[in-house]
Structure formats: structure tokens, C-alpha cells
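Note that this complex is displayed minus one protein chain, with the remaining chains in position.
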Amino acid sequence: MSLIETTMVGEETAGEAPSVSRPEQPMQEDLGSDFQTVGEVRVDNPAISTTGVQVYYGEKHAIRNVSLDIGKNQVIAMIGPSGCGKSTYLRCLNRMNDTIEGCRVEGEILLDGENIYDKSIDVVALRARVGMVFQKPNPFPKSIYDNIAYGPKIHGLAANRTELDEIVERSLRRAGLWEEVKDRLDAPGTGLSGGQQQRLCIARAIAVEPEVVLMDEPASALDPIATARIEELIDELRENYTIAIVTHSMQQAARVSQRTAYFHMGHLVEVGETTQIFTNPRHKLTEDYITGRFG
Amino acid sequence: MLPAEETGENGMQNSVILIVLLLLTALGYHLGRRRALHSVGGTQAIRHLHSLPSYYGLYVVLWAVIPALLVMLLWGLVQDTVLNELIISTLPPEMQSLPPERLGLLINDIHNLAVGNITSEAPSPAIKAAADHLRSLQAVADLARAVVVLAIATAGALFAWRAISPTMRARNRVESILKGLMVASAMVAILTTIGIVLSVLFESLRFFQKVPVTDFLFGLEWSPQIAIRSDQVGASGAFGAIPLLAGTLLISFIALVVAVPIGLMSAIYLAEYASPRLRAWAKPILEVLAGIPTVVYGFFAALTVAPFIRNLGESVGLDVSSESALAAGLVMGIMIIPFVSSLSDDVINAVPQSLRDASYGLGATQSETIRQVILPAALPGIMGGVLLAASRAIGETMIVVMAAGLSANLTINPLEAVTTVTVQIVTLLVGDQEFDSAKTLAAFALGLLLFLITLSLNIVALRIVRRYREQYE
Amino acid sequence: MDRSRTRCSTQSESDVIKKTLAMAALSATLVSGVAQAASRDYISIVGSSTVYPFATVVAEQFGRKTRFKTPKIESTGSGGGMKLFCAGVGIETPDITNASRRMKKSEQQKCFDNGVKGITEVKIGYDGIVVANSRKAPRLHLTRRDLFLALARKVPGPDGKLIDNPYKNWKDVDAKLPNEPIEVLGPPPTSGTRDAFEELAMGAGAKTFPDLAKLRKSKDPAEIRALMKKLGIPESAFNKKGKKVFKAVAYAIREDGAYIEAGENDNLIVQKLEANPQALGIFGFSFLDQNADKIQGSFIDGEAPTFDNIAEGKYPVSRPLFFYVKKAHVGKVPGIPEYIAEFTSEDAWGDEGYLADKGLIPMPEEEREKYRNIARNLVQMPNL
Partner (left out) sequence: MSSGNSVSPSFEKVQASLARRYARERRFRAMGLGAILLGLSFVAILFITIIGNGYTAFWQTYIRLPVYLDPQVIDPQGTRDPEVIRQASFRKLVRQPLREMFREVKGRRDKRLLYKLLSDDAPHEVQQRVIDDPSLIGRKVELWLLADDEVDMLVKGHIPRETLLEGRKAKLVGWVDRLQAEGRIEKRFNVPFFTRGDSREPEQAGIAGAAAGSFYTLLVTLLLSFPIGVAAAIYLEEFAPKNRLTDLIEVNINNLAAVPSIVFGLLGLAVFINWFGLPRSAPLVGGLVLTLMTLPTIIIAGRAALKSVPPSIREAALGIGASHMQTVTHHVLPLALPGMLTGAIIGMAQALGETAPLLMIGMVAFIVDIPQGPLDPATVLPVQIYLWADSPERAFVERTSAAIMVLLAFLIAMNALAIVLRRRFERRW
């Protein structure tokens, strides 16, 4: 385990003008191509370990040299202002970026020690291991049952109908949705409320038994009560899954995650224990962001 | 070339009126806008206006144009009648007392003379005088029309202009006029249907007086060749529509069997797999198929495909009719591929990306995503496309006229010749047979039948589509 | 801010104006359209698709030689033409209708009822109906009896009673004919060609059977009933006129697939014959004439379907063609007498006229003279 201590650049920035901050301008600050992340990027038992990830959308350099570990059975929150690249980074982790034309990923992303961008890696199998939940609830135009059963069916996880029933029930229970929908499994998934739909999508993701679940602002389209349900759920899921969550809400990050990573203009600025990040940010940009000076 | 001149003159007069009208509207627009602005004291106080200044301008324009055009149209409709009446009243009494058709011919002669066309007989002085009179009347009428139309336009504009005040709800008024126009446009569909029903209903009723409805609807034999003409006696004259319907359905079915898989798979490939370049080329090329005239397809079917199928059949020992339903169906299928593919493609593109993401995020392959997520979501739209294609197939005429033949066999063997409803309509209507026989009338009855079938089919289909929509929206 | 707002809305409103103007232009066209409909300065001709090719040549020559506009000729079929022609008098109705058969009494009655009283009938020549096959196959020598036996729905069986046509092969019809299945592409019942073929070929073929010939002539109900019984014709088909019963038998073409109704497009039949050498086709002589490299006409009763044979009346299956003129329109629609004069000139319908080049079989000279007089003097067809 190499611990990359990278305070140099950060200290410089922080030391230069802590009080002369120009909150209206930090977005223009270019951190430079040799910027080094502040904080501990590596953990002891990573589910995913990334090193020097670069993402380009055509000409646009969207992710700049990000190295980060995602610990097993942990929740890691990615925060940062809009357009900072946190979603892009998340989508690298199960190669969802492949579906976007003109997107190019460089660097090393290891899942259980295998580089997922390696030619030998099968993207379908990868996504079965690294599931994803999206910002907007996107249930299929099918019944609730079929929504959950979809993944297990295509992957051939259930040998027969009984097994499939079990998987559906288990997933819905884990997602805390079973009691609400058990009487209407044949109703269309699109007929549920927003919060229920999102939990349905989570249930759908975990029905495939992934190792890692990526969540891209899963609660941003939901009301506070539904959000609270989702947050509870994330906390419960941590037992079985590794979760990476992108969120705009710092409170949410503080509530659900163990580690937090702060992104800024494609750079991973700072990463650390959630409590540390929120109570004692080490980089000035992180501090500005969490204290609400911009973003 | 003289008549062309006449048309030109008429057209020129119209275009002059239209150009002046155009200038008037431009002026009206400008003035209306200015008055609106002035009424509140300039651009600074624009927020005191109820609507944007341009709406006031538009309001003036609509008032100028719509009444003027209506009057112009109406004038055009009555001018000739009125002029003819005037001319007739000046004709000698013995001419006036002619029966109306003859009088019409006489008027034609006068018109031809008036515009300087060659006439056959040396015109009588009375006719000559009438022609001169007509010419001068026409000149007066044209002038009067221009004056009246433009006056009405000006009056309308002035009226609207004077009504402008800051509190006038110009936007709402303009919008309700536009909305009225839209409703009128939508009503065209209903008018068309009424027109169709009326055009075929009466003749059909006359047919059903001669041939019982039940014989027509449930008869298993179609053989209009005998017992129709007054000097022919029939052994088996029959007007059973079932063989025709069966033939229509057989050919349409073959067409759909060809077009739906090819069209749908093409649409899927183009929407989901193809590079933008292939897509940009292949889609329009496929659409060319929809635009190739059916006459061309008819020849293609009859001269290239039918002999080919026949030879192919013979080489494997099958007895294939030279006008097989298969040939017509295949070619018709080719024709309707783009109906399926274009519309499916649009619908597939309209399926939200988030559904694709969700499926990929679960580790589905592209084909799994397409088959299990995108297609079900796009199904109502695709059904719409298939439905449109099916209606094309059922209603298609020229291909089957040329390739499917006329023998009304009740069969489901695609290698035999069958006939369709449309073919029979055409043959019955443009043949050499005596008119007003049950045969001609049968064409209208077939038209009505076809119309009713497609109507009920569409109502059912629309219900299905709607239920899907409600489920997934 | 304000300015951009206004501009934005003006733009879309200019669209509205454009649309309004387009509508205006169109309504103006409609207006002038209605006005125009009140007069006509060209001859309007409708009718048979068989006469169409001849009428069009005449019309073109007429348009070129005279100062009148070239007539408009629609191919509506004889029946459709009659319907339009008899709809009434007035410029919205046609001046002349072509027909590949004589005007029927019922049609003349309709004309009369609608005020079309003066009609001149002009016979213009003949059209031979040929039975042809691909040049790839041997040329056939048929008789009208062969045609009847091959194509009738019911034919006299061994015991003289009528039976469903059993012949599937030409050899069964006549041992001299080739061993090929019977497959004949021909016109549908709606066609004038079919009418003529039934009468001239099938009817004549049927008459070679003595019982049928007797039936045709008979007007005695008892004799008819006896003959019908002998022939096995059901009672229900009885008619006072033996001829009608005869027609019902002789003119009925089989519907078991050996005779294929192939539409009115004769060119298409030619192409199909080429693709399928076993098949025979039935169509007008002009198509044979033009496609002599691809198809050959069968001999019928020993006569080849040649121009001369048809003109001389040797070839048995040919029919007359006509046109009808509405007298009321003469003088009111410019050019009608001149058009008739062109049609009936020797240059056009003569033995060496341009119509002969197009495949019309000219009438004998006396007949031409007769119809020329009728046409030029607009002699009225006898009223009912």
C-alpha cells in the first residue's frame, strides 16, 4: 500500500490566500495538470482501485488524473459543484461511458485486481458486478415484478420461476419496498411514486447481486421523506455491498458515507473520512465548497 | 395559346390584388404595432400594454386579410354566374328560352369568343354582341373586384387599428383566431370521411337493392362475369365478397411478413447499432422505396419477380401461377418496408436514454436491451407504423392490378392467383361494361366495405395503442 | 432585453404571415379556377382503351394541322365513356366517346333521358383479336372449336350432355395440338375485348356442336326445353329465347385456373407470355404487330392473324370500333367537325393511312365512304 501524500500543491494554494478568497472566481482556477489529491486516496481493502484516470469527451478533458480507492462494504460519497466530473468518474467504474459516443478513458481501474478497461474484461459481466442507480428513477415500462426480474433473467441467475420469485422478493425486501408492493407486483413500475420508483430501481440493481452499486444522485429528484427512506436504505445496503454515491447534498454525504471525495473541474481535490472532510477540510477549495461559498 | 393568356391575365389580376394586399398587411402590421406603442407612450412603458406590440400588428393584419380573402373567394364563386345571367338577359328571347344545358353551351361559345378563342361556326350578330358585352362586363367586374377587395382589407385594417388600446387583449384575440383556423383544419378529416361515405353510400344502396347484402357479405363466390349484362344470362353470377377479402388479406399478410421483420430490424439496426454515417445514408435510401410509384412496382412485380418465382417454383417442382399472390405480396412488402422502418426508427429514437442506461447498468447486452426494454417501450409507436403499413397494403391498387390478376380464388396458397378488393373496384369501374349495371355498382359496395373494414380495424387498433400508452406513461 | 423579445416574436409571426399568404395565393387560384371552369376551348374525348391509341394519333395530327387546340382524350373504358358521354349536354360533359363495341340500347336510352338526343355513330375500322404465344414455343394451329373446348366452363361430354370442362392439356382437346397444359391469359369480363372474343370465338366454336347450334336458333320453348334436357342444362336457366340459353353456356369461360384473367394491360400480357412460353395470350392485333419479335399469333381456322387477313375479313375473330359524337356540342366547342374530318380522311383511316400503321384494320372502301358521309354530315343515329 503506497500512501500518496500530496499536500504540496494544496498547501500552496491554501497558504497563499486563505482570507483573500475570491469566491466568485474559484471556478476559473486551473489546478494544473500535475495537481496531486489531498488526503488518503488508498484504503486497505478496496473493492475498486483507480489510478491516474483521465476521461475525454472528444476534445474536452473531463477527468484529470484521478486516483482513488473505494473500500469494500463502505459508502463513499462524491461531492463537488455541477460539471466537476463526479458523475463522469462514477460512470467510468462500470464503463457506462462506453455508451457515450466519443468518450475515451485512460488510466487504471482495478476491480478485484483486474483492470476493467482491459480487453479481456467483458463489459456485460462487469456491469453485473458493478450495478448502477441513476439520478432520475427509470423503471422499465413493465410490471414491478418484471422490472426486478429483468436482470436475473438476462444473466440467467434463476433456474426456475420459484427461484426468480425468491430473488424478486429478496431484492424488494432489501430495498424496503416489499411491504408496499407485494400485492401489486403485476402493476406497471411506472405507476409508483417517485421515491418508490427509485427504490424499485435500487432493488432492480441489487437483484443481480452486484459487488458494487454506483448511485448517481439517487435522491435528487425526490422529496425529503423519500430521500430519507433512500438514505436509510443505503445505510442498510452497506452490509452487503460497496456503494459509491454521487450527491449534491452535503448533508446527505455526511449522513450516509464513511468516506468523501471532493471533485473540482475534473480533479479529485481532496478525499478522506467523511467526518474529517466536513469538520476539517484540508484544501481551500473543499472548505469553500462545504462552507457554501460556491457551488 | 390564347387561353393561356387569359389565364395569365386572370392570374395577373389576382397577383396584383395579392401584392397590394401584402403591402397593406405589411403597412397594417407596422401601424398596428406603432399605435400600440404610442398608446402607452413608447417602448419604455411597454409593460403597460396587455400584449406584445407585435400582436397588435398581427391583429390588424388578420382583420385586413381574412375578410378580404373571403370576399375575394365569394366574389370569384358568384361573378361568373352573375355575368352569365346578365348576358342571358340581353340575348334574344328565342335563345333565352333554350333548355339550361343548351344555354350553357351557348354561353361557352360566347365566352370563347370573348376571350378571342377560335370558334367553329361564324357567330351570329347576337352572339357577337353578347361577347362584346361580356368582355366589357368582365373588365368592369374585375376592376370592381379589385376595388372591393382592397377596400374591405383597408376597412378591416382600419377597424382593427382604431380598436387598439393598451387594455385590448390583442394576444388572446389573435390566438383565438389562430386556434379557430386550427380547429377548422382538424375538421377537414371529418369532412373528408363524410364526403367518402356520401360518395359511395348511395350507389351501394342501389347495389344492395339488386343483390342482397347477405349474399354480398357471406357469398363464397365472386364471379361478376355473367348475368350482368342485359343480353347475357348467367349460370353462376355471384357477388360474394369473401374471396376478394381473402385475397386482399393473403396478399397483405405476405406483404407484412416481408416488411415487418425487414423494416423493424432495419430500424433497430439504424437506431441502435449503425454508425451515424451509415444511418445518414441508409435511411433515406430505404425511404426511396416508399416514394417509388406503385406503377413501377407493378411492373417490377409482373415482369421481374413473378417470372422469377415461377421459375424458382418450377425448378423445385412446384406449380406456381404466373400471377401468384406471392409475387404481388413480396413486391408490396418491399414497398411498405419504409413505412415500418421510418416510423419505428423515429419511435425507437424517442425511447428515453435513461431506459437504455438502466438496462446497460444492469449488465444487459445491447440486443437484450433492445428486445426487452426498448421494443416494449416503443411498441405502441411501432404498432402504429405497422398499422399504417397494413393499411397501405390493403388499399394498394396498382401493384395488385398488374401482378395479382383477377381470378377470385378462395385459397390460402400463396402460389395461386388471387384477386383483391381494390383490383375489382378498378376493373369494375374502368372496364368496357354497361354503366349502372350491378357490376359498376358493386364497385361502390366494395369501396364501402373496404372503408368499413379499415374503420373498424382502426378503431380496435387505436384502443390497443391507447391502453399501452396509459400503462406506460 | 425588450428588443430581443420583440424580435423573437416577430419572427414567428412572420411565419404566420407567410402561411396566410400561401393560403391567399391558393384561394386566389381556386377563385380563378371556378371562373375558368365556365368555358372550354378544346375537344374533350373519353372512352375505350382500345380506340384510345388511334384517337390520340388523330388528335395529334389534328392539333398540328389546324389552329385548334389538341383534344384531350381520356381512357375510361367503353362503359365509363358512355356514362360520361350520356350524363348530359354541356361543356362539362365530353363531346365524343370512343367505344370498342356498339352503344347499347339501354345506354342510348340513358343518353336520351339526359337530354343527349342527337348522337352520330361512326365506325372507324376493325380490331383483330389474336391468340398468341411466345416465339420460343411452336406456333399453334387452332380452330374456334378448339378454343371453345379449351376455355368454356362446360363442354359437351361423350354422351352429348354438358360436363365441367375436363381438358387440362391441349392434346386432350385435339390430338394434333402439342402436349402442353392449357394456360391462357386473357382479358377480364369487364373488357370489350372479352365480349368480342366470347362472341366471335367461343360462340362460333360452340356452334360447331349441332345441339348447341340448334339451341341458338330455336325460339320454340318446347324445343328449347327438350334441347336443354338433352344437353343437361338445368331448368332454371330456361329462357324463351334459345339464344340466351346458348350464350349462357357458350360464353361462360372456365374459372378453374386454366384461363387467367390478366387485366387490361395488354403489354403486360405480352411480357408475361415471353416469360412463360407455355402460355397463350388473348389481345388486340396491334400488340401482336408491335411485338412480332417476341410473340406469334396462332392460326385460327387456318388463317394467320395478319393485317391483310383481318382487313379482308378472312381472319374470323375481329370486331368493329366506333366513336360517337354529341351533335349539340358541334359549333359550341370549337373544332369538332374538323376533328371528325381528320379522323375520316383517307390519310387517317385509309388502307395506307397512319391509323393502319398503328394497327387499326381499315374498313372496306365502300364502308369507309358510307361512314365518312355519316360522320361529315353528322347523320343522327336512329332513335329508339
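We call the chains A, B and C, going by the order they appear; numbering starts again at 1 in every chain.
Here is the rule we go by: a contact is a pair of C-beta atoms (placed from the backbone, for glycine too) under 8 Å apart; a residue touches a chain by one contact, two chains touch by 3 or more.
Bear in mind the structure is a predicted one, so any value in this text is a computation, not a measurement.
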item	value
Visible chains in contact with the missing one	A, B, C
Sole residue of C:44, C:120 or C:318 that reaches the chain not shown, by the stated touch rule	C:44
Touching the absent chain when the full complex is considered, from B:265, B:318 or B:412	B:265
Sole residue of B:178, B:217, B:242 or B:415 that reaches the chain not shown, by the stated touch rule	B:178
Full-complex contact with the absent chain, from B:15, B:90, B:154 or B:391	B:391
Those residues of chain B which, in the complete complex, touch the missing chain	3-4, 7-8, 11, 171-172, 175, 178-179, 181-183, 185-190, 192-193, 195-196, 198-200, 261-266, 268-270, 272-274, 278, 280, 282-296, 299-300, 304, 334, 337-338, 341-343, 346-347, 349-350, 352-353, 363, 365-368, 370-371, 381, 384, 387-388, 390-392, 394-398, 421-422, 425-426, 429-430, 444, 447, 450-451, 454-455, 457-459, 461-462
For chain A, residues in touch with the removed chain	1, 45-46, 49, 110, 112-114, 122, 124-125, 128-129, 154-157, 208-209, 211
Touching residues (missing chain, whole complex) on chain C	8-9, 12, 15-16, 19, 22-23, 25-26, 29-30, 32-34, 36-37, 40, 42, 44, 46, 49, 52-53, 55-57, 59-60, 63-64, 69-70, 72-76, 92, 265-268, 286-287, 289-293, 307, 352, 357-359
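Just so it is clear, only the chains that are shown with their structure count from here on.
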item	value
Most centrally placed chain, judged by C-alpha centres	B
Between chain B and chain A, distance of the C-alpha-averaged centres to the nearest whole Å	55
Chain A and chain C: spacing of chain centres that average the CA atoms, whole Å	81
Multi-partner residues of chain C (at least 2 other chains)	none
Residues of chain A touching at least two other chains	none
Complex contacts: residues of chain C adjacent to chain B	2, 5-6, 9-10, 13, 16-17, 20-21, 23-25, 27-32, 34-36, 38-41, 48-49, 67-69, 75-80, 82-83, 86, 88-91, 99-101, 104-107, 110, 115, 153-154, 183, 185, 188-193, 195, 237, 239, 244-245, 247-249, 251-253, 255, 257, 260-265, 268, 271-272, 275-276, 279, 328-338
For the chain A and chain B complex, residues of the former touching the latter	94, 96, 99, 124-129, 131-134, 136, 138-142, 150-151, 154-155, 188, 190, 201, 204-205, 208, 214
Complex contact set, residues of chain B against chain C	2-3, 7, 10-11, 14-15, 17-18, 21-22, 25, 29, 43, 46, 52-55, 57-58, 61-62, 65, 69, 72-73, 75-77, 79-80, 84, 99, 101-102, 104-109, 111-112, 115, 117-121, 178, 223-226, 228, 230-236, 299, 302-303, 306-307, 310, 321-323, 401-402, 405-407, 409, 416-417, 419, 427-436, 439-440
